[in-house]
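Questions regarding the structure given below will be posed in turn.
Every protein chain of the complex appears in place save one, which is left out.
All chains are identified by letter, namely A and B, in their written order; residue positions are counted from 1 within each chain.
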Amino acid sequence: MKLVIAVVQNKDASKLLTALIKRHLNATKLSTTGGFLRSGNTTYLIGIQDKQLPGLLKLIKRVSRSRQQSITPPVNLDGGANNTSYPVNVKVGGATVMVLPMDKFYRF
Amino acid sequence: MKLVIAVVQNKDASKLLTALIKRHLNATKLSTTGGFLRSGNTTYLIGIQDKQLPGLLKLIKRVSRSRQQSITPPVNLDGGANNTSYPVNVKVGGATVMVLPMDKFYRF
Partner (left out) sequence: MKLVIAVVQNKDASKLLTALIKRHLNATKLSTTGGFLRSGNTTYLIGIQDKQLPGLLKLIKRVSRSRQQSITPPVNLDGGANNTSYPVNVKVGGATVMVLPMDKFYRF
């Protein structure tokens, strides 16, 4: 058995949880940092059988890996004649994943 | 040595901590989710010797396992003549426990 500790951005957390539930994987939300209007991380503990590891890693990577996102900043309303907003690329996402040997997993 | 990660409901957390202290077991509170008026979990990290594991598992199970609890909801004061409140069963508690091999445990 393995314990997978997945630390993902809060904005990717519910997407990951939904994907885990679909695959009948047991995830325990361990902690969340950051709060209202602050970016932060969510940590999931996921107990799996060894053979489930490659699929789980692929899943976490797909849902939460670091990527560019194009956003269009709001127009500055007190600007001049040339007041146009252009899309810019920002980096979002990213995950840290630790795989540990696990002896036992219980739900009481 | 083993590291036991115990995730219990906040309402069972202080009971578990008291029981751990009585048995001279070292518990570190790792994180708590939920807050005022919201249910949530508390996570304890407990470092033990291998032979202490069966007793610890029994203890966590006794203190925090999923169970039915009979509660009597408050009477609805603006009700009619038949305004009686009956006890109902709700599910409380439940624990997730992970047992990991541990190389070393230090307190500095």
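We adopt the following convention: contacts are C-beta pairs under 8 Å (C-beta built on N, C-alpha and C of every residue); 3 or more make two chains touch, one makes a residue touch a chain.
All of these numbers come straight from a predicted model, not from anything done at the bench.
Q: Quick one: which of A:I5, A:A27 or A:V92 touches the chain that's been left out?
A: Residue touching the absent chain, from the options given: A:I5.
Q: Could you please point out the subunit B residues that touch the chain left off the display?
A: Against the left-out chain, subunit B lists 3, 26, 28-32, 45, 47, 100-108.
Q: Across the whole complex, list the residues on subunit A that are touched by the chain not included here.
A: 2, 5, 7, 30-31, 33, 41, 43, 57, 60-61, 64-66, 94-101
The rule is short, and it goes like this: only the chains that are shown with their structure count from here on.
Q: When the C-alpha atoms of subunit A and subunit B are each averaged to a single point, how far apart are the two points in Å?
A: 27
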